[in-house]
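With one protein chain withheld, the remaining protein chains of the complex are depicted in position.
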Amino acid sequence: MKPQSYELHMLLSETPGDEMKDVIIGLEVHVQLNKLRSKLFCSCSTQYHDSEPNMCTCPVCLGLPGALPVINEKAVDSAIKVALALNCNIEEQIMFYRKNYYYPDLVKGFQISQYDYPIAMDGKISIEADGEREIRIKRVHMEEDPGRLIHVGTIDRSRYSLIDYNRSGVALLEVVTEPDLRTPKEARLFLNKLRNILEYLDVFDGSLEGSLRVDANISLAGGARAEIKNISSYKGVEKALLFETVRQKNLVRRGIRVAQETRHYDEVRGITISLRTKEEEKDYRYFPEPDLVPLRIGDRVDDIKRALPELPDAKRQRLVKQYDISDHHAKVLTSELKLANFFERVATKVDANLSATWIADVLKGELNYRGIGIDAFSPEHMIQILQMLKNDKITEKGAVQVIRTILDEGGAPPEIVKRKGLLKIEESIITRAVAEVIKENPAAVKDYHDGKNEALHFLMGQVMKKTHGRADPSMVSKLLKEKL
Amino acid sequence: MITKKDVEHIGWLARIELTEEEKEKFTKQLNSILDYFEKLDEIETDAAPMHHVFGLTNVFRDDVAKKSMSQEDALQNAPKKEKGCFKGPRIV
Partner (left out) sequence: MNVDGIREMVKSGKSVEEVIQSLFDKIERSKLNAFITLAKEQALEEARRVDKHGAKGMLGAIPIAIKDCISTRGIQTTCGSKILEGYVPPYDAHVIERLKADGAIIIGKTNMDEFAMGSSTETSYFGPTRNPCDLSRVPGGSSGGSAAAVAGGEVPIALGSDTGGSVRCPASFCGVVGLKPTYGLVSRYGLIAYANSLEQIGPFARNVKDVALLLDVIAGYDPRDSTSMDKKCEYTKELRDDVSDVKIGVPKEFFGEGIDEDVEKAVWSGIKVLEDLGASYTEISLPHTKYSLAAYYIIAMSEASSNLARFDGLRYGLRLGKDKDWHTTFSEIRANGFGEEVKRRILLGTYALSAGYYGRYYLKALKVRTLIKRDFEVALKDTSVLITPTMPFPAFKIGEKIGDPLALYLADVNTVPINLAGVPSISVPCGFVGKLPIGMQIIGRHFDEATILRTAHAFERNTGG
(Lines give C-alpha, C1' and ligand atoms only; values in the text may rest on other atoms or scores of the structure.)
Protein backbone atom coordinates (compact mmCIF):
# COMPACT_ATOMS: atom_id res chain seq x y z
CA MET A 1 0.00 0.00 0.00
CA LYS A 2 1.19 3.43 -0.89
CA PRO A 3 1.07 5.86 1.98
CA GLN A 4 -1.85 8.20 1.68
CA SER A 5 -1.12 11.78 0.85
CA TYR A 6 -1.37 14.26 3.66
CA GLU A 7 -4.37 15.94 2.05
CA LEU A 8 -6.24 12.69 1.68
CA HIS A 9 -5.38 11.66 5.18
CA MET A 10 -6.67 14.91 6.63
CA LEU A 11 -9.85 14.76 4.65
CA LEU A 12 -10.64 11.19 5.53
CA SER A 13 -9.84 11.61 9.17
CA GLU A 14 -12.30 14.43 9.72
CA THR A 15 -15.23 12.71 8.08
CA PRO A 16 -17.32 9.74 8.97
CA GLY A 17 -17.56 7.50 5.91
CA ASP A 18 -21.13 6.32 6.24
CA GLU A 19 -23.23 9.28 5.19
CA MET A 20 -23.14 8.73 1.46
CA LYS A 21 -26.80 8.39 0.73
CA ASP A 22 -27.03 11.78 -0.92
CA VAL A 23 -24.19 11.24 -3.37
CA ILE A 24 -25.02 11.13 -7.08
CA ILE A 25 -22.53 9.55 -9.45
CA GLY A 26 -22.62 9.00 -13.19
CA LEU A 27 -19.82 7.42 -15.17
CA GLU A 28 -18.52 7.77 -18.70
CA VAL A 29 -16.44 4.67 -19.21
CA HIS A 30 -14.07 4.43 -22.16
CA VAL A 31 -12.97 0.92 -22.98
CA GLN A 32 -10.62 -0.03 -25.75
CA LEU A 33 -11.93 -2.69 -28.09
CA ASN A 34 -8.46 -4.16 -27.86
CA LYS A 35 -9.37 -7.63 -29.05
CA LEU A 36 -9.65 -6.17 -32.55
CA ARG A 37 -6.61 -6.70 -34.72
CA SER A 38 -6.58 -3.21 -36.22
CA LYS A 39 -7.55 0.30 -35.20
CA LEU A 40 -10.97 1.86 -35.75
CA PHE A 41 -10.20 3.77 -38.96
CA CYS A 42 -6.92 2.36 -40.25
CA SER A 43 -5.05 -0.92 -40.51
CA CYS A 44 -2.44 -0.23 -37.85
CA SER A 45 -2.16 -2.95 -35.24
CA THR A 46 -3.75 -2.62 -31.82
CA GLN A 47 -0.85 -4.60 -30.34
CA TYR A 48 1.32 -1.62 -29.52
CA HIS A 49 1.98 -2.30 -25.87
CA ASP A 50 5.44 -3.74 -26.38
CA SER A 51 6.40 -1.34 -29.17
CA GLU A 52 8.70 1.62 -29.11
CA PRO A 53 6.83 4.95 -29.25
CA ASN A 54 5.34 5.91 -32.62
CA MET A 55 5.99 2.55 -34.25
CA CYS A 56 2.31 1.72 -34.81
CA THR A 57 1.15 4.70 -36.86
CA CYS A 58 0.23 5.49 -40.43
CA PRO A 59 -0.92 8.64 -42.25
CA VAL A 60 -4.48 8.06 -40.98
CA CYS A 61 -3.88 7.65 -37.24
CA LEU A 62 -1.09 10.23 -37.29
CA GLY A 63 -3.55 12.69 -38.82
CA LEU A 64 -1.29 13.49 -41.76
CA PRO A 65 -2.86 15.93 -44.22
CA GLY A 66 -4.83 14.10 -46.91
CA ALA A 67 -5.29 10.79 -45.09
CA LEU A 68 -8.84 9.43 -44.83
CA PRO A 69 -10.57 7.14 -42.33
CA VAL A 70 -12.30 3.87 -43.26
CA ILE A 71 -14.43 2.10 -40.65
CA ASN A 72 -13.39 -1.27 -39.25
CA GLU A 73 -16.48 -3.45 -39.71
CA LYS A 74 -15.67 -5.74 -36.82
CA ALA A 75 -15.41 -2.74 -34.49
CA VAL A 76 -19.01 -1.88 -35.31
CA ASP A 77 -20.12 -5.46 -34.77
CA SER A 78 -18.25 -5.59 -31.45
CA ALA A 79 -19.95 -2.40 -30.34
CA ILE A 80 -23.34 -3.84 -31.26
CA LYS A 81 -22.48 -6.95 -29.25
CA VAL A 82 -21.69 -4.87 -26.18
CA ALA A 83 -24.77 -2.73 -26.59
CA LEU A 84 -26.94 -5.85 -26.77
CA ALA A 85 -25.29 -7.29 -23.68
CA LEU A 86 -26.05 -4.01 -21.88
CA ASN A 87 -29.69 -4.41 -22.88
CA CYS A 88 -29.67 -1.31 -25.06
CA ASN A 89 -31.83 -0.40 -28.01
CA ILE A 90 -29.71 -0.54 -31.15
CA GLU A 91 -30.25 2.34 -33.54
CA GLU A 92 -31.27 1.64 -37.13
CA GLN A 93 -28.87 4.17 -38.65
CA ILE A 94 -25.69 5.41 -37.03
CA MET A 95 -23.27 8.15 -37.97
CA PHE A 96 -19.88 9.41 -36.99
CA TYR A 97 -19.36 13.03 -36.01
CA ARG A 98 -16.37 15.22 -35.53
CA LYS A 99 -15.90 16.47 -32.00
CA ASN A 100 -13.75 19.55 -32.42
CA TYR A 101 -11.26 20.44 -29.72
CA TYR A 102 -7.55 20.92 -29.36
CA TYR A 103 -5.19 18.89 -27.26
CA PRO A 104 -1.67 17.69 -28.00
CA ASP A 105 -2.70 14.03 -27.86
CA LEU A 106 -5.28 14.60 -30.59
CA VAL A 107 -3.78 14.34 -34.08
CA LYS A 108 -6.43 16.09 -36.17
CA GLY A 109 -7.73 18.80 -33.86
CA PHE A 110 -10.92 16.78 -33.72
CA GLN A 111 -11.88 13.34 -32.57
CA ILE A 112 -14.07 11.15 -34.74
CA SER A 113 -16.81 10.21 -32.33
CA GLN A 114 -20.56 9.87 -32.28
CA TYR A 115 -23.18 12.43 -31.34
CA ASP A 116 -26.66 12.19 -32.82
CA TYR A 117 -27.31 8.64 -34.06
CA PRO A 118 -24.98 6.79 -31.65
CA ILE A 119 -24.82 3.03 -31.78
CA ALA A 120 -27.25 2.42 -28.93
CA MET A 121 -29.26 3.99 -26.12
CA ASP A 122 -31.28 3.15 -23.02
CA GLY A 123 -29.76 0.03 -21.53
CA LYS A 124 -29.26 -1.30 -18.04
CA ILE A 125 -27.18 -3.72 -16.03
CA SER A 126 -27.58 -4.92 -12.49
CA ILE A 127 -24.94 -4.82 -9.82
CA GLU A 128 -24.94 -6.40 -6.39
CA ALA A 129 -24.28 -3.77 -3.79
CA ASP A 130 -26.47 -3.98 -0.71
CA GLY A 131 -28.96 -6.04 -2.59
CA GLU A 132 -29.39 -5.98 -6.34
CA ARG A 133 -29.34 -2.55 -8.00
CA GLU A 134 -30.19 -1.68 -11.55
CA ILE A 135 -27.93 0.89 -13.20
CA ARG A 136 -29.32 2.50 -16.31
CA ILE A 137 -27.12 2.98 -19.36
CA LYS A 138 -27.83 6.24 -21.15
CA ARG A 139 -25.94 5.59 -24.35
CA VAL A 140 -23.14 3.61 -25.94
CA HIS A 141 -21.05 5.13 -28.69
CA MET A 142 -17.84 4.55 -30.59
CA GLU A 143 -14.89 6.87 -30.97
CA GLU A 144 -11.18 6.87 -31.64
CA ASP A 145 -8.60 6.87 -28.89
CA PRO A 146 -6.21 9.85 -28.74
CA GLY A 147 -2.48 9.31 -28.36
CA ARG A 148 -0.66 9.08 -25.06
CA LEU A 149 0.76 12.17 -23.40
CA ILE A 150 3.78 11.69 -21.25
CA HIS A 151 4.13 14.59 -18.85
CA VAL A 152 7.68 15.11 -17.94
CA GLY A 153 7.03 15.51 -14.23
CA THR A 154 3.43 15.84 -13.01
CA ILE A 155 0.70 17.39 -15.13
CA ASP A 156 0.72 20.72 -13.31
CA ARG A 157 4.46 21.08 -13.01
CA SER A 158 5.87 19.67 -16.23
CA ARG A 159 7.98 21.84 -18.53
CA TYR A 160 7.10 19.97 -21.71
CA SER A 161 5.30 16.88 -22.87
CA LEU A 162 6.23 13.90 -25.01
CA ILE A 163 3.65 12.31 -27.23
CA ASP A 164 3.35 8.74 -28.41
CA TYR A 165 0.63 8.18 -30.99
CA ASN A 166 0.74 4.36 -31.02
CA ARG A 167 -2.60 4.37 -29.22
CA SER A 168 -4.08 6.99 -31.52
CA GLY A 169 -7.03 5.60 -33.44
CA VAL A 170 -7.64 2.47 -31.38
CA ALA A 171 -11.38 1.80 -31.21
CA LEU A 172 -12.96 3.02 -28.00
CA LEU A 173 -16.41 2.32 -26.76
CA GLU A 174 -17.88 4.93 -24.47
CA VAL A 175 -20.51 3.66 -22.08
CA VAL A 176 -22.41 6.45 -20.35
CA THR A 177 -24.52 5.68 -17.29
CA GLU A 178 -27.41 7.63 -15.92
CA PRO A 179 -26.53 9.21 -12.54
CA ASP A 180 -27.75 6.09 -10.75
CA LEU A 181 -24.70 5.23 -8.68
CA ARG A 182 -24.83 6.18 -5.01
CA THR A 183 -21.42 5.35 -3.58
CA PRO A 184 -17.83 5.09 -4.79
CA LYS A 185 -18.09 1.40 -4.03
CA GLU A 186 -21.07 1.06 -6.33
CA ALA A 187 -19.02 2.74 -9.03
CA ARG A 188 -16.34 0.11 -8.57
CA LEU A 189 -18.90 -2.71 -8.60
CA PHE A 190 -20.36 -1.29 -11.79
CA LEU A 191 -16.96 -1.23 -13.45
CA ASN A 192 -16.24 -4.78 -12.36
CA LYS A 193 -19.51 -5.92 -13.81
CA LEU A 194 -18.92 -4.04 -17.05
CA ARG A 195 -15.44 -5.48 -17.41
CA ASN A 196 -16.85 -8.90 -16.68
CA ILE A 197 -19.41 -8.58 -19.46
CA LEU A 198 -16.88 -7.19 -21.95
CA GLU A 199 -14.53 -10.06 -21.31
CA TYR A 200 -17.32 -12.59 -21.72
CA LEU A 201 -18.02 -11.00 -25.10
CA ASP A 202 -14.37 -11.42 -26.05
CA VAL A 203 -14.04 -7.79 -27.12
CA PHE A 204 -11.86 -6.54 -24.29
CA ASP A 205 -8.74 -7.44 -22.41
CA GLY A 206 -8.82 -5.44 -19.19
CA SER A 207 -5.35 -6.47 -18.16
CA LEU A 208 -3.68 -4.23 -20.73
CA GLU A 209 -2.41 -0.87 -19.55
CA GLY A 210 -4.70 2.02 -20.41
CA SER A 211 -7.46 -0.25 -21.64
CA LEU A 212 -10.06 1.46 -19.47
CA ARG A 213 -10.45 5.12 -18.62
CA VAL A 214 -13.25 6.75 -16.72
CA ASP A 215 -14.69 10.23 -16.46
CA ALA A 216 -16.84 10.46 -13.36
CA ASN A 217 -19.51 13.03 -12.61
CA ILE A 218 -20.17 13.44 -8.96
CA SER A 219 -22.35 15.75 -6.94
CA LEU A 220 -24.10 15.93 -3.63
CA ALA A 221 -27.86 16.11 -3.86
CA GLY A 222 -28.76 19.64 -4.80
CA GLY A 223 -25.15 20.69 -5.38
CA ALA A 224 -23.09 21.43 -8.51
CA ARG A 225 -21.40 18.58 -10.26
CA ALA A 226 -17.68 18.04 -10.64
CA GLU A 227 -16.36 16.03 -13.53
CA ILE A 228 -13.25 14.06 -12.75
CA LYS A 229 -11.45 13.36 -16.00
CA ASN A 230 -9.40 10.48 -17.18
CA ILE A 231 -9.11 8.13 -14.22
CA SER A 232 -7.19 5.21 -15.57
CA SER A 233 -7.57 2.37 -13.10
CA TYR A 234 -10.40 0.50 -11.43
CA LYS A 235 -9.12 1.27 -7.96
CA GLY A 236 -8.50 4.86 -8.98
CA VAL A 237 -12.19 5.39 -9.67
CA GLU A 238 -13.25 4.43 -6.18
CA LYS A 239 -10.43 6.40 -4.59
CA ALA A 240 -11.02 9.50 -6.69
CA LEU A 241 -14.74 9.42 -5.95
CA LEU A 242 -14.12 8.88 -2.28
CA PHE A 243 -11.78 11.84 -2.19
CA GLU A 244 -14.22 13.97 -4.14
CA THR A 245 -17.18 13.02 -1.93
CA VAL A 246 -15.31 14.03 1.14
CA ARG A 247 -14.00 17.22 -0.46
CA GLN A 248 -17.47 18.29 -1.50
CA LYS A 249 -18.99 17.44 1.88
CA ASN A 250 -16.34 19.41 3.65
CA LEU A 251 -17.02 22.40 1.43
CA VAL A 252 -20.71 22.18 2.18
CA ARG A 253 -20.06 21.85 5.86
CA ARG A 254 -17.99 25.01 5.81
CA GLY A 255 -20.73 26.76 3.90
CA ILE A 256 -18.75 27.00 0.65
CA ARG A 257 -20.52 26.30 -2.63
CA VAL A 258 -19.20 23.44 -4.71
CA ALA A 259 -18.11 24.78 -8.11
CA GLN A 260 -19.16 23.10 -11.32
CA GLU A 261 -15.80 22.25 -12.81
CA THR A 262 -13.52 19.72 -14.42
CA ARG A 263 -11.01 18.08 -12.13
CA HIS A 264 -8.05 15.87 -12.77
CA TYR A 265 -7.31 12.83 -10.67
CA ASP A 266 -3.71 12.64 -9.58
CA GLU A 267 -3.15 8.94 -9.19
CA VAL A 268 0.14 9.34 -7.36
CA ARG A 269 -1.13 11.75 -4.73
CA GLY A 270 -4.62 10.26 -4.58
CA ILE A 271 -6.31 13.65 -4.88
CA THR A 272 -8.31 15.55 -7.48
CA ILE A 273 -7.22 18.97 -8.68
CA SER A 274 -9.07 21.65 -10.57
CA LEU A 275 -8.06 21.71 -14.23
CA ARG A 276 -9.99 23.96 -16.56
CA THR A 277 -8.25 24.12 -19.88
CA LYS A 278 -10.28 22.15 -22.38
CA GLU A 279 -13.37 23.21 -24.23
CA GLU A 280 -16.77 22.70 -22.70
CA GLU A 281 -19.49 20.56 -24.21
CA LYS A 282 -21.06 23.52 -26.01
CA ASP A 283 -17.78 24.37 -27.70
CA TYR A 284 -17.26 21.04 -29.47
CA ARG A 285 -18.97 22.03 -32.73
CA TYR A 286 -20.12 18.50 -33.58
CA PHE A 287 -20.91 17.89 -37.23
CA PRO A 288 -21.18 14.72 -39.34
CA GLU A 289 -17.76 13.41 -40.43
CA PRO A 290 -17.83 14.14 -44.18
CA ASP A 291 -15.18 11.53 -44.96
CA LEU A 292 -17.41 8.70 -43.73
CA VAL A 293 -20.87 7.69 -44.84
CA PRO A 294 -23.80 6.74 -42.57
CA LEU A 295 -24.15 3.10 -41.49
CA ARG A 296 -27.39 1.18 -41.57
CA ILE A 297 -26.92 -1.50 -38.95
CA GLY A 298 -30.48 -2.62 -38.24
CA ASP A 299 -30.25 -5.71 -40.38
CA ARG A 300 -27.14 -7.09 -38.74
CA VAL A 301 -28.42 -6.96 -35.17
CA ASP A 302 -30.38 -10.24 -35.24
CA ASP A 303 -27.41 -12.29 -36.37
CA ILE A 304 -25.20 -10.76 -33.71
CA LYS A 305 -27.85 -11.34 -31.05
CA ARG A 306 -28.09 -15.01 -31.98
CA ALA A 307 -24.35 -15.42 -31.67
CA LEU A 308 -24.06 -13.76 -28.26
CA PRO A 309 -22.30 -15.97 -25.70
CA GLU A 310 -23.73 -16.80 -22.28
CA LEU A 311 -23.32 -13.72 -20.09
CA PRO A 312 -22.26 -13.63 -16.42
CA ASP A 313 -25.72 -13.47 -14.82
CA ALA A 314 -27.04 -16.31 -16.94
CA LYS A 315 -23.97 -18.40 -16.35
CA ARG A 316 -24.21 -17.88 -12.61
CA GLN A 317 -27.79 -19.15 -12.59
CA ARG A 318 -26.90 -22.11 -14.75
CA LEU A 319 -23.94 -23.14 -12.57
CA VAL A 320 -26.16 -23.17 -9.49
CA LYS A 321 -28.75 -25.25 -11.26
CA GLN A 322 -26.51 -27.59 -13.20
CA TYR A 323 -23.89 -28.30 -10.52
CA ASP A 324 -25.95 -27.72 -7.41
CA ILE A 325 -23.36 -25.36 -5.98
CA SER A 326 -24.01 -22.35 -3.76
CA ASP A 327 -24.95 -19.02 -5.29
CA HIS A 328 -22.02 -17.46 -3.54
CA HIS A 329 -19.62 -19.86 -5.21
CA ALA A 330 -21.32 -19.37 -8.57
CA LYS A 331 -20.93 -15.63 -8.20
CA VAL A 332 -17.21 -15.87 -7.49
CA LEU A 333 -16.68 -18.40 -10.26
CA THR A 334 -18.48 -16.32 -12.88
CA SER A 335 -16.72 -13.11 -11.92
CA GLU A 336 -14.18 -14.07 -14.57
CA LEU A 337 -14.94 -16.03 -17.67
CA LYS A 338 -11.69 -17.94 -17.41
CA LEU A 339 -12.42 -18.93 -13.84
CA ALA A 340 -15.87 -20.18 -14.80
CA ASN A 341 -14.41 -22.19 -17.66
CA PHE A 342 -11.77 -23.57 -15.31
CA PHE A 343 -14.43 -24.62 -12.86
CA GLU A 344 -16.54 -26.37 -15.46
CA ARG A 345 -13.55 -28.26 -16.74
CA VAL A 346 -12.72 -29.51 -13.24
CA ALA A 347 -16.30 -30.09 -12.13
CA THR A 348 -16.94 -32.57 -14.91
CA LYS A 349 -14.11 -34.74 -13.59
CA VAL A 350 -14.51 -34.51 -9.82
CA ASP A 351 -17.25 -33.66 -7.38
CA ALA A 352 -18.74 -30.30 -8.37
CA ASN A 353 -19.24 -29.01 -4.85
CA LEU A 354 -15.74 -29.93 -3.82
CA SER A 355 -14.47 -28.23 -7.00
CA ALA A 356 -16.47 -25.08 -6.30
CA THR A 357 -15.15 -24.80 -2.77
CA TRP A 358 -11.57 -25.44 -3.71
CA ILE A 359 -11.56 -23.17 -6.73
CA ALA A 360 -13.69 -20.30 -5.47
CA ASP A 361 -12.41 -20.23 -1.90
CA VAL A 362 -8.94 -21.71 -1.85
CA LEU A 363 -7.41 -21.36 -5.29
CA LYS A 364 -8.93 -17.92 -5.97
CA GLY A 365 -7.66 -16.73 -2.59
CA GLU A 366 -4.15 -17.95 -3.30
CA LEU A 367 -4.22 -16.32 -6.75
CA ASN A 368 -5.50 -13.02 -5.39
CA TYR A 369 -2.85 -13.07 -2.67
CA ARG A 370 -0.21 -13.34 -5.36
CA GLY A 371 -1.94 -10.92 -7.71
CA ILE A 372 -1.99 -13.41 -10.57
CA GLY A 373 -4.70 -14.80 -12.81
CA ILE A 374 -6.18 -18.22 -13.28
CA ASP A 375 -4.00 -18.76 -16.35
CA ALA A 376 -1.19 -19.57 -13.94
CA PHE A 377 -2.87 -22.79 -12.87
CA SER A 378 -3.71 -25.85 -14.93
CA PRO A 379 -7.16 -27.39 -14.53
CA GLU A 380 -5.54 -30.82 -14.91
CA HIS A 381 -3.50 -30.17 -11.79
CA MET A 382 -6.62 -29.12 -9.92
CA ILE A 383 -8.34 -32.32 -10.99
CA GLN A 384 -5.38 -34.38 -9.76
CA ILE A 385 -5.31 -32.58 -6.42
CA LEU A 386 -9.03 -32.95 -5.81
CA GLN A 387 -8.95 -36.59 -6.80
CA MET A 388 -6.19 -37.27 -4.27
CA LEU A 389 -8.15 -35.39 -1.65
CA LYS A 390 -11.31 -37.24 -2.44
CA ASN A 391 -9.50 -40.60 -2.32
CA ASP A 392 -7.99 -39.75 1.05
CA LYS A 393 -4.48 -39.72 -0.37
CA ILE A 394 -3.71 -36.25 0.97
CA THR A 395 -5.07 -34.08 3.72
CA GLU A 396 -6.74 -30.72 3.11
CA LYS A 397 -3.67 -29.08 4.53
CA GLY A 398 -1.58 -31.12 2.11
CA ALA A 399 -3.79 -30.04 -0.79
CA VAL A 400 -3.30 -26.38 0.09
CA GLN A 401 0.42 -26.99 0.26
CA VAL A 402 0.41 -28.55 -3.21
CA ILE A 403 -1.45 -25.55 -4.63
CA ARG A 404 0.96 -23.09 -3.04
CA THR A 405 3.96 -25.07 -4.24
CA ILE A 406 2.70 -25.11 -7.81
CA LEU A 407 2.12 -21.37 -7.72
CA ASP A 408 5.43 -20.53 -6.08
CA GLU A 409 7.81 -23.11 -7.47
CA GLY A 410 5.99 -24.92 -10.25
CA GLY A 411 5.79 -28.68 -10.64
CA ALA A 412 3.01 -31.23 -10.85
CA PRO A 413 0.86 -32.54 -7.97
CA PRO A 414 2.01 -36.20 -7.80
CA GLU A 415 5.63 -35.18 -7.86
CA ILE A 416 5.12 -32.47 -5.23
CA VAL A 417 3.23 -34.84 -2.93
CA LYS A 418 6.10 -37.29 -3.19
CA ARG A 419 8.87 -34.76 -2.82
CA LYS A 420 7.27 -33.01 0.15
CA GLY A 421 6.08 -36.26 1.72
CA LEU A 422 2.47 -35.19 1.77
CA LEU A 423 0.94 -38.58 1.21
CA LYS A 424 -1.54 -39.13 4.01
CA ILE A 425 -0.35 -41.97 6.27
CA GLU A 426 -2.18 -45.17 7.02
CA GLU A 427 -4.55 -45.57 9.96
CA SER A 428 -2.38 -48.30 11.48
CA ILE A 429 0.57 -45.95 11.76
CA ILE A 430 -1.58 -43.34 13.45
CA THR A 431 -3.01 -45.99 15.80
CA ARG A 432 0.51 -46.97 16.78
CA ALA A 433 1.52 -43.36 17.36
CA VAL A 434 -1.58 -42.77 19.47
CA ALA A 435 -0.76 -45.76 21.64
CA GLU A 436 2.80 -44.57 22.07
CA VAL A 437 1.77 -41.05 22.99
CA ILE A 438 -0.75 -42.29 25.58
CA LYS A 439 1.93 -44.44 27.08
CA GLU A 440 4.55 -41.71 27.12
CA ASN A 441 2.29 -39.00 28.64
CA PRO A 442 0.46 -40.38 31.65
CA ALA A 443 0.12 -36.94 33.24
CA ALA A 444 -1.69 -35.51 30.25
CA VAL A 445 -3.90 -38.57 30.05
CA LYS A 446 -4.84 -38.02 33.66
CA ASP A 447 -5.59 -34.37 33.02
CA TYR A 448 -7.83 -35.37 30.14
CA HIS A 449 -9.77 -37.73 32.34
CA ASP A 450 -10.06 -34.93 34.90
CA GLY A 451 -11.88 -32.95 32.27
CA LYS A 452 -9.11 -30.63 31.06
CA ASN A 453 -9.75 -30.25 27.37
CA GLU A 454 -6.37 -28.67 26.63
CA ALA A 455 -4.79 -31.99 27.42
CA LEU A 456 -6.40 -33.45 24.30
CA HIS A 457 -4.83 -30.72 22.20
CA PHE A 458 -1.46 -31.44 23.73
CA LEU A 459 -1.79 -35.15 23.03
CA MET A 460 -2.90 -34.45 19.47
CA GLY A 461 0.13 -32.28 18.97
CA GLN A 462 2.35 -35.09 20.14
CA VAL A 463 0.75 -37.49 17.66
CA MET A 464 1.12 -35.00 14.82
CA LYS A 465 4.76 -34.55 15.75
CA LYS A 466 5.35 -38.28 15.60
CA THR A 467 3.66 -38.51 12.22
CA HIS A 468 5.43 -35.43 10.88
CA GLY A 469 2.15 -33.66 10.29
CA ARG A 470 0.97 -36.09 7.66
CA ALA A 471 -1.83 -37.53 9.74
CA ASP A 472 -5.34 -36.32 9.16
CA PRO A 473 -6.17 -34.28 12.32
CA SER A 474 -9.76 -35.48 12.45
CA MET A 475 -8.57 -39.05 12.34
CA VAL A 476 -6.05 -38.40 15.13
CA SER A 477 -8.69 -36.81 17.28
CA LYS A 478 -11.10 -39.69 16.69
CA LEU A 479 -8.51 -42.40 17.50
CA LEU A 480 -7.25 -40.58 20.59
CA LYS A 481 -10.73 -40.25 22.03
CA GLU A 482 -11.36 -43.95 21.38
CA LYS A 483 -8.18 -45.07 23.11
CA LEU A 484 -8.56 -42.74 26.03
CA MET B 1 -24.72 40.83 -35.53
CA ILE B 2 -21.52 39.36 -34.29
CA THR B 3 -19.45 41.39 -31.91
CA LYS B 4 -15.75 41.78 -31.37
CA LYS B 5 -16.19 39.63 -28.27
CA ASP B 6 -17.71 36.86 -30.39
CA VAL B 7 -14.74 37.07 -32.73
CA GLU B 8 -12.40 36.78 -29.76
CA HIS B 9 -14.21 33.66 -28.58
CA ILE B 10 -14.17 32.09 -32.06
CA GLY B 11 -10.48 32.91 -32.29
CA TRP B 12 -9.94 31.07 -29.04
CA LEU B 13 -11.94 28.05 -30.20
CA ALA B 14 -9.96 28.01 -33.45
CA ARG B 15 -6.66 28.58 -31.62
CA ILE B 16 -5.75 31.59 -33.72
CA GLU B 17 -4.34 34.50 -31.81
CA LEU B 18 -5.79 37.70 -33.22
CA THR B 19 -4.33 41.19 -33.06
CA GLU B 20 -6.60 44.08 -32.11
CA GLU B 21 -6.50 45.23 -35.71
CA GLU B 22 -7.53 41.78 -36.95
CA LYS B 23 -10.37 41.60 -34.46
CA GLU B 24 -11.81 44.89 -35.73
CA LYS B 25 -11.39 43.96 -39.36
CA PHE B 26 -12.76 40.43 -39.05
CA THR B 27 -15.74 41.60 -37.03
CA LYS B 28 -16.69 43.89 -39.89
CA GLN B 29 -16.01 41.39 -42.67
CA LEU B 30 -17.63 38.46 -40.90
CA ASN B 31 -20.76 40.49 -40.41
CA SER B 32 -21.05 41.37 -44.06
CA ILE B 33 -20.52 37.74 -45.09
CA LEU B 34 -22.97 36.48 -42.47
CA ASP B 35 -25.49 38.99 -43.80
CA TYR B 36 -25.11 37.35 -47.17
CA PHE B 37 -25.59 33.89 -45.60
CA GLU B 38 -28.96 35.08 -44.31
CA LYS B 39 -30.22 34.32 -47.77
CA LEU B 40 -30.75 30.77 -46.55
CA ASP B 41 -33.24 32.03 -43.96
CA GLU B 42 -35.60 32.80 -46.85
CA ILE B 43 -36.09 29.16 -47.60
CA GLU B 44 -38.21 26.79 -45.54
CA THR B 45 -37.53 23.17 -46.36
CA ASP B 46 -37.95 19.74 -44.86
CA ALA B 47 -35.52 18.20 -47.35
CA ALA B 48 -33.18 15.63 -45.79
CA PRO B 49 -29.70 17.01 -45.14
CA MET B 50 -27.20 15.59 -47.62
CA HIS B 51 -24.56 13.35 -46.06
CA HIS B 52 -23.21 11.83 -49.24
CA VAL B 53 -24.19 12.94 -52.73
CA PHE B 54 -25.44 9.48 -53.63
CA GLY B 55 -26.71 8.43 -50.23
CA LEU B 56 -23.91 5.89 -49.96
CA THR B 57 -24.02 3.84 -46.73
CA ASN B 58 -22.12 1.00 -45.06
CA VAL B 59 -18.61 1.44 -46.38
CA PHE B 60 -16.40 -0.80 -44.30
CA ARG B 61 -12.96 -2.29 -44.12
CA ASP B 62 -12.03 -5.75 -42.81
CA ASP B 63 -10.33 -6.01 -39.44
CA VAL B 64 -6.90 -6.79 -40.82
CA ALA B 65 -3.71 -5.37 -39.36
CA LYS B 66 -1.13 -4.18 -41.84
CA LYS B 67 2.37 -2.90 -41.50
CA SER B 68 2.68 0.55 -39.99
CA MET B 69 5.09 3.32 -40.99
CA SER B 70 8.55 3.24 -39.50
CA GLN B 71 9.20 5.43 -36.49
CA GLU B 72 11.59 7.39 -38.70
CA ASP B 73 8.84 8.14 -41.25
CA ALA B 74 6.40 9.04 -38.49
CA LEU B 75 8.81 11.50 -36.92
CA GLN B 76 10.36 12.71 -40.17
CA ASN B 77 8.44 15.99 -40.22
CA ALA B 78 8.36 16.63 -36.49
CA PRO B 79 9.81 20.05 -35.67
CA LYS B 80 10.79 18.80 -32.20
CA LYS B 81 11.29 15.25 -31.05
CA GLU B 82 12.85 13.35 -28.19
CA LYS B 83 13.24 9.66 -27.35
CA GLY B 84 11.11 8.47 -30.28
CA CYS B 85 8.33 10.85 -29.25
CA PHE B 86 6.96 14.09 -30.57
CA LYS B 87 7.96 16.85 -28.22
CA GLY B 88 5.09 19.09 -27.25
CA PRO B 89 4.61 22.18 -25.15
CA ARG B 90 3.75 21.95 -21.46
CA ILE B 91 0.15 21.16 -20.70
CA VAL B 92 -0.76 23.69 -18.04
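The chains carry the letters A and B, assigned in the order they are written, with residues numbered from 1 in each.
Everything that follows uses one rule, which is that a residue touches a chain if its C-beta (ideal position, glycine included) is under 8 Å from a C-beta of that chain, and two chains touch if they have at least 3 such contacts.
Since the model is a prediction, treat every value here as computed from it, not as a measurement.
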item	value
Options A:Glu52, A:Glu92 or A:Asp283, residue touching the unrepresented chain	A:Asp283
Touch criterion as defined above, residue of A:Lys39, A:Lys74 or A:Arg98 at the omitted chain	A:Arg98
Interface residues of chain B (partner: the chain not displayed)	2, 6-7, 10-18, 22, 26, 29-30, 32-34, 36-43, 45-54, 56, 59, 61, 69, 73-74, 76-80, 86, 88-92
Absent-chain interface as seen on chain A, which is shown	59, 62-71, 98, 100, 102-104, 107-110, 160-161, 163, 165, 277, 282-283, 285-287, 290-293
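We adopt the following convention: only the chains that are shown with their structure count from here on.
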item	value
List of chain B residues in touch with chain A within their complex	13, 15, 51-52, 56-66, 68-71, 74-75, 82-92
Chain A residues within the chain B interface of the complex	36-38, 43-47, 52-59, 62, 70-76, 93, 95, 100, 102, 104, 149-151, 155-156, 158-165, 275, 277, 279, 283, 285, 288, 290, 292-296
